[in-house]
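Removed from the display is one protein chain of the complex; every other protein chain stays in position.
Order as written gives the chain letters A and B; numbering starts at 1 within each chain.
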Amino acid sequence: MSHSENHPAYLAHHFNDPAQQRDASKLGMWIFIMTEILLFGGLFLAYTVFRTLNPDMFYNAHKHLDLTLGTINTIVLITSSVTMALAIRSMQVGRKTQTLIFLFSTLALAAVFLVIKYFEYSHKFHLGQLPGRFYTYTGIEGTNPHIFFSIYFTMTGLHAVHIIGGMTVISMMVVRTFKNHFSAEYYTPLELTGLYWHLVDLIWIYLFPLLYLIG
Amino acid sequence: MSTIPEINYLNHPKGIKSWLMTLDHKRIGVLYLASILTAFLLGGIFAIMIRLELLTPGRDIMGPQTYNQVFTLHGAIMIFLFIIPGIPVALGNFVLPLMLGAKDVAFPRLNLASWYIYIAGALVALYAIFAGSVDTGWTFYTPYSTSTGGAVVAMTLAVFILGFSSIFTGLNFVVTIHKLRAPGMTWFKMPLFIWSVYATAIIQIMATPVLGITLILLALERIVGIGIFDPAMGGDPVLFQHFFWFYSHPAVYIMILPAMGVISELIPVFSHKKIFGYRAIAYSSFGIAFISFLVWGHHMFISGQSQLASMIFSFLTFLVAIPSGVKVFNWIATMYKGSIWLQTPMLYAFSFLFLFTIGGLTGLFLGTLATDVHLTDTYFVVAHFHYVMMGGTVMAFLGGLHYWWPKMFGRMYSIKWSRIGTALIFLGFNVTFLAQFVLGAKGMPRRYYTYLDQYRPLNFYSSVGSWILALGFIITAIYLIHSLRKGKPAGNNPWGGLTLEWTTTSPPPTENFKEPPILTHGPYDFDKIDVKPTA
Partner (left out) sequence: MANRAHAHSEHITPLRIYLTVGLALFVLTALTVMISKIHLGPWNAIVALGIASLKGLLVALFFMNLLYDKKIYMIIVSVALVVLAILIALTMADILRRGDVNDYEAGPIRREARIYDPNTGLPLKQGHAEPPAANATRDTTAVIHQPEARDTLNKSIKPEVVDPGTTGKEPD
């Protein structure tokens, strides 16, 4: 099957031209982002309900989160967003090696995020600050302090699942970049991956103040 | 005399693998059609079992625990495996790209994935049925669902998986409609079915994720005991209902909007007249989609919701009647001074108009706080939603199926038997469910295994109606399946329609159109163009 200038290999048969395909892909990705906003939005609702009903308990409980680690994680994730954006930009100007470097950096930073989260979680496991019926810690004032940790673990847990998913997709992009699937003309999968990753960062940007910065 | 094209999407390429790995939206549509009709059969069997049990008070064929499981499964299967995927996947998948003049949907691989995800969800649901089943009602209300035995987590997992199928289909359709229209097809030259499917897709995309998170929280509550729905742990069981109905109310508009889209196609064609109020109908689809997100609390009027919230929700609920009414009036205005052709699809369209109106009007009683207190959780509600879902969506689905059947399979079914099937379905449906309005108004609660003696006669009539209904469906299945082999070749345009799918062969070739279609007229320009139905 030969591919002319007008019909490159990456163009699917039911699209007229690369621009149409790219626009369609991007539109699809933004619609997917819409679903993620509503998915996490449900958890934001749960948070709003329980913080409104238990304001003092939330304040007391949140003090037991490690603000330093949380702040570091925020910086880490923001940086990973920068490296992700730069990875795409590198491919926009056709620099394959640079793209790979930035993609690897993004993966590394994501891994750092997860490691820090692991430390945070294991500390809580150790203290008995666990969700729901596994909660055994006694040092927090207020009724039902386990509610805070149920919310905390659900929100950060679902977020961590999305980080892992994102890392998986970024790894796939590393492989495809290496295999020269992308170029300055065609880098749509990278772009879509970037959109997803920025969303993951964006969600954390909201999680951080809600969980760690209750005044 | 028409003939079936030698090479069409059905027979070429050949082999099971070519079907299971297909990227052709038409084949995926057929796969989906077979799947949802199987689900309908299973859900229907459960329905017959319910009505057999309710033939008389007391035990008829099963014990109370089993009965609870049977009505739960009837609801869950019908809703999640039949009616929510329903018209979009079985008819929309096939027709949408053809109507747009496109070669396929925007993401064919995602389309196939949607079907596989559907099958996966169906299999997990099947497993749940045998692994302890569920008796919570399809609504999974806490605290019962978080504390009861049974395969609740498995069933919620099944529904969670099915949710992805729904989201991906919606996503695919939105992008297809935005990007793959034929040259010359502006937004306001699209058939109205497309507008409805688009509005449906928006709901699928935005509401389903909230169901996803609801099910995750329910599962976590059961497994980890996070306690957000448990009052003993400071949680709120009514919060579950907010979460659940935020999806499930828009979901009922996922069910009805495509049906309304089908009716918008049938009525102009079978009145041989331009649709009245094209823009009004198009905008009303979006009006319905938007308002559908504002009214979920009307399922919770007696759950202990605050009075303020109840009043707000009741008021907003009245609003949704407006765009629905706009559609009904425009359809009737279309028929006025039209040349009505009483073919089977039109008979179903008439059924829809009559039955959906009854269903919609009875919704007003339920949306009004003062009357809802008496009618909620009675058979009045059961009758109401069966009138809109079955009298509405299923009738429209059957109408659409009978309309596009010749296009999909190249063959016409027996007109005589199709009329008999329609009549039996219409009759059976009304005998079954009209009685239930009265039962509910007289106070018979829903989801009850037994009932007081005074409700005997109406329950008896209702059960007899279910047998007539079943007979109608069986006859319909028989003549449709028979037509696949023995039906007369239908020709390109047996109904004289003006939308693009009728310009290609029946069945179409794999690439949809031999030549890329060029739009020369609007979808309902019966006043400008005369198209004779092919033999």
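Keep in mind that, in the parts below, a residue touches a chain if its C-beta (ideal position, glycine included) is under 8 Å from a C-beta of that chain, and two chains touch if they have at least 3 such contacts.
Being a predicted model, the structure only gives us computed values, none of them experimental.
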| task | Sort through B:Ala309, B:Ile332 or B:Ile415 and give me the one touching the missing partner chain. | result | B:Ala309
| remark: Of A:Ile78, A:Leu127 or A:Val161, the residue touching the omitted chain is A:Ile78
| note | Touch assignment to the omitted chain, from A:Ala12, A:Ile37, A:Leu69 or A:Leu158, lands on A:Ile37
| message | Among A:Leu67, A:Leu127 or A:Met172, which one touches the chain that has been omitted from the display? | response | A:Leu67
| remark: chain A positions in touch with the non-displayed chain are 5-6, 8, 18-19, 23, 26-27, 30-31, 33-34, 37-38, 41-42, 44-45, 48-49, 52-54, 67, 71, 74-75, 78-79, 81-82, 84-86, 89, 92-93, 143, 184-186, 194-195, 198-199, 201-202, 205-206, 208-210, 212-215
| task | List the residues of chain B that touch the chain left out of this view. | result | 178, 206, 210, 236, 238-239, 242, 246, 293-294, 296-297, 300, 304-309, 311-313
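Here, only the chains that are shown with their structure count from here on.
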| query | So in the complex, which bits of chain A are touching chain B? | reply | 12-15, 20, 23-24, 27-28, 31-32, 34-36, 38-43, 45-46, 49-50, 53-54, 131-134, 143-144, 146-147, 150-151, 153-154, 158
| remark: chain B contacts chain A in the complex at 102-108, 110, 167, 170-172, 174-175, 178-180, 205-210, 212-214, 216-217, 220-221, 224-228, 233-236, 239, 242-243
